[in-house]
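Okay, so here's the structure we're looking at.
All protein chains of the complex are present and in place, except for one that has been dropped.
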Amino acid sequence: MLNKIVPSLAAAVADIQDGSTILVGGFGNAGIPVELIDALIDQGAKDLTVVTNNAGSGRTDVAKLLATGRVRKIVCSYPRSAGSVVFEELFAAGKIELELVPQGTLSERMRAAGAGIGGFFTPTAAGTRLAEGKETRRIEGREYVLEKPLKGDVALIKAETADRWGNLTFRLAARNFAPTMAMAAALTVVQARKLVDLGGIDPEQVVTPGVFVDRVVEVSNPAPAGQA
Amino acid sequence: MLNKIVPSLAAAVADIQDGSTILVGGFGNAGIPVELIDALIDQGAKDLTVVTNNAGSGRTDVAKLLATGRVRKIVCSYPRSAGSVVFEELFAAGKIELELVPQGTLSERMRAAGAGIGGFFTPTAAGTRLAEGKETRRIEGREYVLEKPLKGDVALIKAETADRWGNLTFRLAARNFAPTMAMAAALTVVQARKLVDLGGIDPEQVVTPGVFVDRVVEVSNPAPAGQA
Amino acid sequence: MTYKPLAREAIARRVALDVPDGAFVNLGIGLPTQVANYVPADREVIYHSENGILGMGPAPAKGQEDPDLINAGKQPVTLMPGASIFHHTDAFAMIRGGHIDLALLGAMQVGATGDLANWATGDEKFPPAVGGAMDLAAGAAGVWVLMEHTTKEGEPKILERCTYPLTAERVVDRIYTNLAVIDVTDEGLLVREMVPGLDFEELQKKTGARLRLANDWRQIPA
Partner (left out) sequence: MTYKPLAREAIARRVALDVPDGAFVNLGIGLPTQVANYVPADREVIYHSENGILGMGPAPAKGQEDPDLINAGKQPVTLMPGASIFHHTDAFAMIRGGHIDLALLGAMQVGATGDLANWATGDEKFPPAVGGAMDLAAGAAGVWVLMEHTTKEGEPKILERCTYPLTAERVVDRIYTNLAVIDVTDEGLLVREMVPGLDFEELQKKTGARLRLANDWRQIPA
């Protein structure tokens, strides 16, 4: 029997290794898997690379993980936002490495990793500082940059509904990076607000099919992200 | 007001030019836009390139279009299937050009066109005859083939539900190539079984957002494809 | 003659007049977001947000905010009937694939050939942040810029070549400032409109690139 449901947050993140690349869902404060991040903090893995759109705000979730000092590097598009004080302090002190990636390229690079694409040419960032050192090519009169897949060891994802095969739905714009990150990681761990029986999600309304998901844990009252 | 609904099949295909590349949805007999194909036949555009997974079966729809002699070239993954007699006759007589593309590459090339990707490296077909003449590259120990975007002038798509903004849903496995083709064409024309008011499709259940669609025509009792 | 530069809201109001009926539009953070408030009521514009929304409506009433329904600026929004939700990769496929008719963006500098600089000043003290700026600038079918004509210090923001790091090359189609409306054409910058009382020589002085005045130029309507 295929059963991806695990009994606890601790079990969901138990074997995350030091040095892992962790994809963390969410945009702004929507879709951030707060409880999974807390579980990762408790679990203690260090020397992490975190891939996520924003670098946290306030003192909870992503910011709290950064504050542990266990994140060596962050890959994101927009680290500097309202309340990103923890990141800014670490960055100013030279205690965290930053790889800045345009938002669409960030998402497309993870999609490439998930879809088995070895690299792709994008017009985004052509002729800019963020293309420096990258291979470029003129295609039909336009300049493109070669971008490489961005793969995670682990993805931490927040979903609305899940079943034991790992089929997922999301809530409104909390969907954001989650479906792509679920594809792009070797181990995809999901916190879902509600578990349903197989067949409880209409086959045509599954957003992330279970084949992309490894573990599901129920978190029925998720905390808001970005709290001070 | 944004209103993509057109009053007739004839109006939906009225301005398709000779020499166009036409993406035609469907896999097997599921999802084939029979009535739009008939309208294109009546409209009379010729010297066409048709991109579709199969080369038609029986004597209707894609096969009927091929039989008009107006298709110069077909781009597909599996032209030879049960009942593909029209294609086989044309091919044997040297009257149609065939570009054979692996099914996943066919879909990914159209996705690239729709997503503004200039090209991508895929492991599919590496080391095979279908990669001959193509640029290849070794990436992390594996051989990849550079594939180019495949753009349509027109896409002909069958949907289940549509609204006046062009939002679409599909029915079961009739979805197949339609969402990708809708992205990949300059002019995307849809036949929908049912028109609904704006808001009649749950925002989370829209499969193809209206931004990818140009014209919608209601065909409430679509004919089955692949008939003899 | 004296002239009065437009207030920020007046720039947004001027842009709103040009947003076509039925267009799919992405509004950048800040001033561009305000354009939606001024689009004439008889036009139906479909707003796109790069975090996965088409068909955004206005801000919700106080107390009706949903934390899972925010725009790219992380402000609470609503959905119009006809809205759709999708994931980030699809949201940027729409942008990069040229499906978004118009991106309205703020700018620090614009170059005479349409180069855009709106993400970084090159100051290394602060961590850089780019968000979706480069994707929008490179991908949207049309790019209009909204900005003050000069910096607070009076330095021109329209230059022959940008001195700040570029967001994208040759992408801006039109510039709306508090002084003028300027098209980026193959023959250079063409002034379409100026605020009442401003003369062309004065505008040219405040601009770091050569301007031409359109034969049919007019005053920015009040």
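For clarity, chains are labelled A, B and C in written order, and residue numbers in each chain start from 1.
Quick note on the criterion: a contact is a pair of C-beta atoms (placed from the backbone, for glycine too) under 8 Å apart; a residue touches a chain by one contact, two chains touch by 3 or more.
Just so it is clear, the structure is predicted and the values come from calculations on it, not from any experiment.
The chain we do not see here touches A, B in the full complex. Touch with the chain omitted from the figure is made, among B:L9, B:I22, B:A67 or B:A126, by B:A126. Within the set A:V24, A:A45 or A:A115, the residue that contacts the chain not displayed is A:A115. Although one chain is not displayed, its contacts with subunit A can still be listed: residues 1-3, 111, 113-117, 163-165, 167, 183, 197-199, 201, 203-204, 206, 209-212.
Summarising the interface, subunit B meets the missing chain with residues 27-31, 55, 77-82, 87-88, 91, 98, 100-105, 107-108, 110-111, 122-130, 143, 171-180, 207, 224.
Note that in this section only the chains that are shown with their structure count from here on.
Chain contacts here are complete: no pair of chains fails to touch.
By C-beta contact pairs, the most connected chain pair is A-C. A separation of 30 Å divides the Cα centre of subunit A from that of subunit C. Averaging C-alpha coordinates per chain places the centre of subunit A 33 Å away from that of subunit B. Under the contact definition stated at the top, the residues of subunit C that touch 2 or more other chains are 85-86, 92, 95-96, 139. Shared contact sites, meaning residues of subunit A that touch two or more other chains, fall at 108, 122-123, 172, 175, 207.
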